[in-house]
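The complex is shown incomplete by one protein chain, all other protein chains being positioned as in the whole.
So, chain A:
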Amino acid sequence: MTKKTRLLLKAAGCAGALLLALGVAAPAPARAEVRIDITKGVVEPLPIAITSFAGAGGREAQVGADISKVVAADLERSGLFRPLDPKGFLQTPDQLRSGEPRYQDWRAVGAQALVAGNTTAMGDGRMKVDFRLWDVAAGQYMQGLSYTATTDSWRRIAHIVADAIYKRLTGEEGYFDTRIVYVAESGPANARKKQLAIMDQDGENHQFLTDGKNLVLTPRFSPATQEITYMSYFNKKPRVYLFNIDSGRQEVLGDFVGMTFAPRFSPDGNKVIMSMAQNGNTDIYALDLRTRRQTQLTDSPGIDTGPSYSPDGQRIVFESDRGGSQQLYIMGADGSGAKRLTFGEGRYGTPVWSPRGDLIAFTRQRGSNFALGVIRPDGTGERILTESFHVEGPTWAPNGRVLSFFRDVPSGDGRGRSAKLYTIDVTGANERRVITPLDGSDPAWSPLIP
């Protein structure tokens, strides 16, 4: 753990603790208010005017201007909003701070929603950030909130503001105040260096967590967000590990004779579920992190792996080749009553249960063609979101509306390869690259930061 990381996390923790919603209560929604229906496949992005949050004074002016840019970038990346160019705005941020919006001026620039904000230094290394949101079309005030935090944590504040706007206008929880842990890749394809890395969901605040000396794979966040479970080849013994981001401490999980892999946390964070392979047979085990008790959940002669809990912790979706080919199955959390979920053509793997519970994301393979899709837990509604050689490894944003995954393509000369991270809407729309310093694979999205 670097000093830089620790400082950053401390700042982030501070922001969380000091968040102070001043509770300008939102009025009951009016019937005609602006709202984005995100259940539709293709939505026209909502034109939104986001004015500068720049306050008076040196650093707060700059920070305020940066906050509004991050808010606009978050909302734009969601594909649901179209932030308008501030150059065309007729009313100044100062005029908005001191009075009401001139709605006709905002209608004239095509805005349907308007955001204004301010950043004020508190004099003790902290700042106050407040914002207000108006419905331009209906000509009414919608919401106002205020946050106090260390000035260094301005990015988190920006993401929290973007989450509040997203929630007010879509009715869904936001997902911008989150992080992604993934495997950073570099070097030739036959000797890839793989390191754990972590970043904000927009790619900022990037940090490497391991140095690449040991092969690491498949990290997953705990619900508490300060712990990661992953697989490492430390000492040439492939095992599942726990990594504490705060302390940098790593420990092997459980006492298994064979290779352990494919770990995921239970929704309450008290268990890690994983596969163990021994003598050519792979079964699923749960490890209670408090008692350290290991429970074997499957006992088939096939490969049972990729387990993922339902959000209520009552069921587990996993992949198995017990029926001849790799398919998805659902069983009780105690391993009972496994039932096959997928019957489509091809092989199905890497199931991940949505935090909303309504869908299970998967990787499907037909020959050498890969696809990412979703299916309902009752086996209906199978849908493919994106398809190519080679996509893999879906992970859900905490609101269950957006997924991240990686796409791995042979490089131009056919000798190497290039893996990149992407996000995509659950409708299959709005696919976006997530920019990382090196190649990336195996993304895992954190819950909302507490």
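Convention: contacts are C-beta pairs under 8 Å (C-beta built on N, C-alpha and C of every residue); 3 or more make two chains touch, one makes a residue touch a chain; residues count from 1.
Criterion: contacts and distances are computed from a predicted model.
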Options "Peptidoglycan-associated lipoprotein", "Phosphate ABC transporter ATP-binding protein", "Cytochrome c-type biogenesis protein" or "Pyruvate ferredoxin oxidoreductase gamma subunit": UniProt name of the undisplayed chain: "Peptidoglycan-associated lipoprotein"
From A:73, A:138 or A:217, residue that would touch the chain that is not displayed: A:217
Of A:86, A:203, A:238 or A:379, the one touching the omitted chain in the full complex: A:238
Touching residue (missing chain; options A:91, A:365, A:404 or A:423): A:365
Selected from A:55, A:393, A:428 or A:447 as touching the chain missing from the view: A:393
Touching residues on chain A - with respect to the absent chain: 188-192, 215, 217-218, 236, 238, 258-259, 261-262, 275, 277, 279-282, 303, 305-306, 319, 321, 326, 347, 349-350, 363, 365, 367-368, 389-390, 392-393, 408, 410, 414-416, 442
